[in-house]
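Excluded from the complex is one protein chain; the other protein chains are retained at their positions.
We just call them A, B and C in the order they show up, numbering each chain from 1.
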Amino acid sequence: MDAIDTMIGMGRETIDMIVDAGSFVENGIPGFTLPCADYGPGAVVGSAKMDGRVCTIVANDAMPSNPRFPVVTSGIIGMEEGYKMAMAVYRSIEADAGKPLADKRPLLLIVDTPGNGPGKVEEIVGMNKATGAYQLALAEARKTGHPVLAVVIGRAISGAFLCHGLQADQILSLSDKYGTMIHVMPLTSIARITKQDIEKLTALSKTNPVFAAGPEFFFRLGGVEEIIEAPDAIRDCVLKHIDEIYRLKAERQTDRLGPWGRGELGEERGGRVTRKAVMQRMNEQFAAVADRYLRA
Amino acid sequence: MSTWHTLQERSFLESSARQRAIGLVDAGSFSELVGPLERFVSPHLPILGEAIEFDDGIVTGVGLLGKHPAIVISQEGRFIGGSVGEVGGAKMVGALKLALSIFESLQQGSAAEAEARRPIVLISFETGGVRLHEANAGLLAHAEVMDLLQDLRRKVPVVALIGSKIGCFGGMGFIAAATDVIVMSEFSRLGLTGPEVIEQEMGRNEFDASDRALVFRTTGGKHKFIMGDCNFLVGDTLADFRRQAQHVAQMSMIEIEGMRRIGSRGAVERQMKLVAFAADLRPRDSTDMWKALGNKEPQQLIAASEEEFQKIAVRWNA
Amino acid sequence: MERKLRITVGDKTREVTVQELGADGHPLPAAVAVAAIAAAPQRRPLDPKWSTIQRDTNERMSHMLPYLTRGSKVFQPADTVAVLNAVIRSGDRVNIEGNNQKQADFLSDCMCKLDPKQINHLHMVQSSVPLASHLKAFELGIAEKLDFAYAGPQGAAVAKAITLGKLKLGAIHTYLELFARYFIDLTPKVSLVCAYEADKDGNLYTGFNTEDTPLIVEATKFRGGIVIAQVNKIVDKVQRVDIPGEWVDAIVQSPKPFYLEPLFTRDPGLITDTHVLMAMMALKGIYAEYGINRLNHGIGFNTAAIELILPTYGEELGLKGKICQHFALNPHPTLIPAIESGWVQSIHSFGGELGMAEYCAARPDVFFVGPDGSMRSNRAFSQTAGHYAIDMFIGGTLQIDKYGNSSTATAGRVAGFGGAPNMGCDSHGRRHGTPAWLKCGEEFTDQQNLLGDVPRGKRLVVQMQETFQEKMASSFVERLDAWKLAEQAHLDLPPVMVYADDVTHILTEEGIAFLHRCKGLEQRMAAIRAVAGYTEIGLQAKPAETKSLRAAGLVKTPEDLGVDRRRANRSLLAAKNIRELVDWSGGLYDPPARFRNW
Partner (left out) sequence: MALNQLHFEFAPATPRAFPVAAVHYGVVGSGDMEVIIEACALAGKTQVTVTTPVTGFDHVWQLVLGRFIDESQLADAHISINDNNATPVVVSLRLRQALLEIGE
């Protein structure tokens, strides 16, 4: 493990590092079936145990390419992948339906994805639905009481991070010492598209978290809960946060979790300070005219 | 002057975000919330020397559709492509949160009253998604919006109205997909990846972004209607869109839930069938898909007026 | 020893060498043609001293013969380079057909594959060089000298090639001027033209996009040159013979249809409120004022806006039947609503616009449609019509100097003139009178001063230009960039599109300057300043002077014209996007894919 300099492309290995030894059963979620064995091969889903507790794993596998959709390679989330991930979540929710909060299985998202399928067929069929479906599934899991924890081990880029990560209760990230990438777009592309000077952007990105790339900046914006310093610390950190999420859900402190919780955290950490003021003002202004709309 | 009556016959495609917001709800009923006078401008654009807008490119407010309070979110494509940054994102999130709280407060009263006054959310999309100048804040706001869409499920219908120049792409393409009902005109587009990026990824021979006919065939209103991604295809006036919104406001929540493309295991299973269909077909062009679905003359569909088209188009049905 | 066979064509007999025979033993068509020339009854035997051109051509064509399919003038696309190699010699004057619309692109590409060691120093004489391959021939050293009219997108490449010494510039012309030189001192030896269809005998159908072909072929073939055509399709019988097969030496079906640039298509979606304001000013202040009935519109959003408010604002002003009835004009899609509303009686076109063929064919009362049912354009005739038979030219530019000279040249770009100056000038050979022409002449103070008591008319030449363009680039300048360009590119004179002495009106969003009504240059300059807004030129305007110019009717603001600014918005446009143009046309207009918005 000492030799590891990056975890990019090691989605499957990471599962084994985190879960109880030998406990991962690929596709082994109750009721979960696939149309074919190599369906959405860039997504790995299944059940495992963590400290003896059953959990659902949803991870990226950067190695295989999708045999039916050629643009889907190297961990890209294509349509099959997105729906496969969504199905894993829905089946997990169903498996624990009616159980008390404490018995809802956690969902662990292992994130290493460079994007969504950028192809013509994807647009013809509607790539946006696949990733949208997965996000809604995760939101539903979270709201029905499942702890949902994402851990970024490699690439968490733009739309793919939105779908695989940003709907979690909490997000952890491996330190950028391991090449971890979290961003919407590399600075060079931002510079090209916004017609800004790259030197200026680079200088600004050192201090301004809103467009800079990297886990540190997302941490300051509340987008990342905690940064994990080394791969061998992932398991403990994951277990700690799952316990914390269980506790917060039990205490009905769900406002401190999920995308909304990250908004609040971003304010605490000084990263997104206008957000709250905007919403407060909206509520005040509505209050002043509410009668017109509620009693019309 | 943008009076409501003159707005009704106005082209939706030509209308600004504010004109759309005003015209989509009943005459004189729109109250803008956190409007330009509040001057919540982007704190990030000035650092980059980029022009700012007093409403940050998103109009939010409340109006009425009959007795239904309508929470309106309307994006302005002319300001930095309708992109979503921290302020605009917060306005969207705040408006959706407001819809939820209106719903909850109405639940306090009689059930009949709550039903009769059930709020509705109208989102007039015109955006490419995240604003790159404040990308991280924009991205996080997208996640918040999605989270709230799930909160509103089976409570408050969320309607996507897509009829503007830029269409709805990027992260906002996910958001639109996750709404309850999608209304489009044939002049607008919905998707994830913009044409230029597809060209860049696949090469010009596969996808020529300057071929607008191809671009519209792939992501335009007519195609989305055939694929079932858009529930209603309407004409290009504000009145056309408003009438459709009004219609949705009166539908039952069960009916509305039935219009969804995604958001349940059953819906996902239906989509998986569509993906499998595409995997078998390997369409080189959306018209291959149209033909496979039983549309014999794709060219006729392209040329057809919106009304004619609705009569003859065969749609995907899982 | 050379073996010769005797063959008979008509009533004449001639000897043919064995090399001129096809595999079946019959003479090849070019040999037949040569035989025919030799056999022509009215022709005396050729005196070698006076037929050097023809003998040279015959010799070259004999090298081309092996590539022609027997019994026809057709050669295979794969043999194109070899055919060109057979007929082109170093130092030749060569024409590659192409204007701002259709392009003989395949032949142009193939010409670049010639070996520059074998074939070089070509002198290109052609309307335009908008393709990359046009410039490549210079970079490769195949071509050396250029006489042309328009460079469009290759303007920068032309400038660069000149600077690098790769291109020797003859002159930049206007179209009509260059066409004229084809018949005087710039006759092509080899012309590479293009057409929609050909039959095996070389009859060409150039149809809707006839454009420059007849002129090039006539100039070339009647001076013993060689004409090679690329065609989209070889057919048994062409739809209409636009060019007789006798004037075409060889044809090839190009792998792809020839490139056609939709240069005159303007998306109404991009017309701004300012364009509408200026269009309103133009209609009220110029069209109505002079009763403009015979005219040409330049390319641009300003003129597109005028076309699109004819059925709305024009109708309201009661101008239908009084203005805009006869055009020399490309088939502008934005004119469809006015045509459909019955404004226009006739349009003769320089070229064909992509997507408009079916519409034009379906409106034979308006367009020049042949007995076969398709339109024919002809640039030479339309340019002539535009030069002599119109009363007004109105168009935009890039820069206007303080004297009123205008130019589209910018530093580093040799864009050329195209055909606009043939219309944006006074035709001094004109002798027929029309009310608009006579009224303008009467008002033309400085001209009258030179003529004494003899009346003479004047064409209206209107420059319609916003004071600032995108990114605050000023339209009014102290000195045209054309001067700088002339230095950089070693031009004889700065390329001026429209000279100040030809301009009658400058129309900006600030107002209209009636330059021809002014006395002398000083007053003209004051009138220009008065409409130049907040540009450096405009800022030199003196309020008192502007006031007196307005009082004298030499400058008119929108208010002076009674144009209501509140109405100046896009809602006045009869069509607001391409789709609405299609609707107006009843589905006959088929816009190019890149302009579609549905």
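Criterion: a residue touches a chain if its C-beta (ideal position, glycine included) is under 8 Å from a C-beta of that chain, and two chains touch if they have at least 3 such contacts.
The structure presented is a predicted model; accordingly, all values stated were derived computationally and were not measured.
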In the full complex, displayed partners of the excluded chain: B, C
Residue among C:Glu466, C:Asp502 or C:Glu580 touching the omitted chain: C:Glu466
Option from C:Ile53, C:Ala78, C:Leu493 or C:Leu539 whose C-beta touches the chain left out: C:Leu539
Residues belonging to chain C that touch the chain removed from view: 273-274, 277, 466-472, 509-510, 533-534, 539, 565-566, 568
Positions on chain B contacted by the hidden chain, ascending: 1-2, 16-17, 35-37, 39, 41, 45-47, 49-54, 76, 78-79
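We adopt the following convention: only the chains that are shown with their structure count from here on.
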Those chains which touch chain B and also touch chain A: none
Chain closest to the middle, measuring from C-alpha centroids that were averaged per chain: B
Remotest chain, chain A as reference, centres from CA atoms: C
Distance between chain centroids, defined by C-alpha means - chain A, chain B (Å): 24
Whole-Å separation of chain centres (CA-atom averages), chain A against chain C: 59
Gap in Å, rounded to a whole number, between the CA centres of chain C and chain B: 45
Contacts with 2+ other chains: residues of chain A: none
Touch list for chain C against partner chain B, complex: 269, 570-571, 576-577, 579, 587, 593-598
Touching residues (chain side chain A, partner chain B) in the complex: 35, 68-69, 71, 79-80, 83, 86-87, 90-91, 94, 116-133, 135-137, 139-140, 143, 158-159, 161-163, 166-167, 183-185, 190, 193-194, 196, 200-201, 204, 208-212, 217-218, 221-223, 258-260, 262-263, 266, 271-279, 281-283, 285-286, 289, 292-294, 296
Complex interface listing, chain B residues touching chain C: 10-11, 13-14, 165, 186-187, 210-214, 216, 220-222, 302-303
